[in-house]
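Below is a structure I'd like to ask you about.
Partial view: only certain chains, each at its native spot in the assembly.
Should a chain be cited, it is by its letter among A and B, assigned in written order, with residues numbered from 1 in that chain.
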Amino acid sequence: MSTPALRNGEVARFEEVLGLGDDALIAAQRLAEWCARAPDLEEDVALANIALDQLGAARLLLSYAGELEQAGRGEDELAYLRDDRQFRNVLLVELPNGDFATTMAKLLFLATAQRLRYRRLAAGSDQRLAGIAAKAVKESTYHLEHAALWTVRLGDGTDESHRRMQLAIDELWPYSYELCDDPAGGAGGELAWQEWSAVVTPVLREATLTVPADGGWAPRGGRVGRHTEHLSYLLAELQVLHRAHPGASW
Amino acid sequence: PPADDYFHQVIAADQKIEPRDAMPEAYRRTLVRQIAQHAHSEIIGMQPESNWISRAPSLKRKAILLAKVQDEAGHGLYLYAAAETLGVSREELVDKLLTGRQKYSSIFNYPTLTWADVGAIGWLVDGAAIVNQVPLCRCSYGPYARAMIRICKEESFHQRQGFEILYTLARGTAAQRELAQDAIDRWWYPSLAMFGPPDSDSTHSEQSMAWKIKRFSNDELRQRFVDMCVGQAEVLGLALPDPQLRWNPDRGGYDFTQPDFDELFQVISGDGPCNRQRLAHRRAAHDEGEWVRRAAAAYAAKSAERRAA
């Protein structure tokens, strides 16, 4: 992954764009697993829409990462020819979909972080990234609204849905810390986490859900390629056909 | 009765029957059955293709395929909405699908074994669907005709994408070319069977023609499809698996081998390779979504109550 030709700042920029691209790609892959199995047809359409947005952002980000790297890798080389130790996505996006409540909690958490980050990047000095982010921030707004709507419906729906939604929030909350880290390097985005929490917490309150206590377990590692056991299975499926035909065009 | 007179005048004048118009009960039932079967086909048809979304060989193809399957869910929504104008609810129809009392297109009971099948479905299955459906854009029932116009536009887009997949494979490596030919070999006859039994055996056709729901016979449409495919297969550089295929200048169409209608009836009756799998998948998705739909209803009721208070 290290590219000696690049200077430190360029490596950091490459890693950042790659990390955001990987987040979007893996999220798209997971969301697309819902295809033809959503709770109703409208939701089949909506989840496919969100998956398509994530996939679209992933393609732009990975293409740009490839250009920054200057090693001749395009979106497909980056998506299909790395193994899990070289992927830079946060752990949250690679976790299994679980039930619909878990998927919505994942999306709520992810879209909140993506929206904050894309908004910042859209106003940043990297014109190319700003352009990608300006498009993506609108999409994230829709994703966040959709996830928030379902979080409230499920949290404030039936006893069963409340129980499931609370369980999903409790299980995924620890992954929010890594989600808010600076994607180009290590832990420590505490300010960003407060911003994140300021968006998510009111949604949970409206949903009559208990906001988990701060602190505690905070699994990390995705940004340095130390993933969960789930990612390599996801990649095996994602990459199987591409890898079976080296050098082929599709 | 005068109401029926109006109906027959509209049909005769090639105008549209609209939801509030009086119509013969048999016409209504025929349409409900046909539109529902069509809607179910879109929904079940999502399965064989979504089988390859996770494994699509490039990100661009993944996006195109995902968008296509999403379109099918959208088509399902239009069509259920069109059926609802005839006084049935989507829930009723879905229940009939899940309990096997209404059918969906038998073509979706074949498995997608390789990526090339995604191309073959686009080219042949969507191609056959278009040949079937273009005349339905002029169907006598307004909401159905309008839904079909929108659907046909998207379907022809899908068909082009499928053709493109096969075109790329046919010009790719030897292994890719083999995948493409293998897919066409498996999908050709099932696609021909999509036009239904031969006219000599077709049960519902005559009345549907009179009502201007159906405009052409099964065999006419099948011939049109074959004639269309031959040239396209040449462009692809792939063979259609029919040694009997040859131009007949007297008829102005291609002679071809009929599909195995015994197999078609077997698949229709429930014994295709994937009938059980497709229905089980749909039932499982429906059952697993039950608590979500219930929660949404409960929340909507609470919200309405709060607004009222």
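Simple rule for what comes next: a contact is a pair of C-beta atoms (placed from the backbone, for glycine too) under 8 Å apart; a residue touches a chain by one contact, two chains touch by 3 or more.
Computed from a predicted model, the values in this text were never measured in an experiment.
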Full complex expressed as chain labels with copy numbers, beyond the one copy shown: A x2, B x2
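We adopt the following convention: only the chains that are shown with their structure count from here on.
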Averaged-CA centre spacing for the pair subunit B and subunit A, given as whole angstrom: 35
Subunit A contact footprint on subunit B (complex, rising order): 43, 46-47, 50, 53-63, 66-67, 69-70, 73-74, 76-77, 80, 115, 165, 168, 172-173, 175-176, 281, 284-285, 288-296, 298-299, 302
Contact set on subunit A toward subunit B in their complex: 25, 29, 32-33, 35-45, 48-49, 51-52, 55-56, 58-59, 62, 75-76, 79-80, 99-100, 152-154, 156-158, 160-161, 164, 237-238, 240-242, 245, 247-250
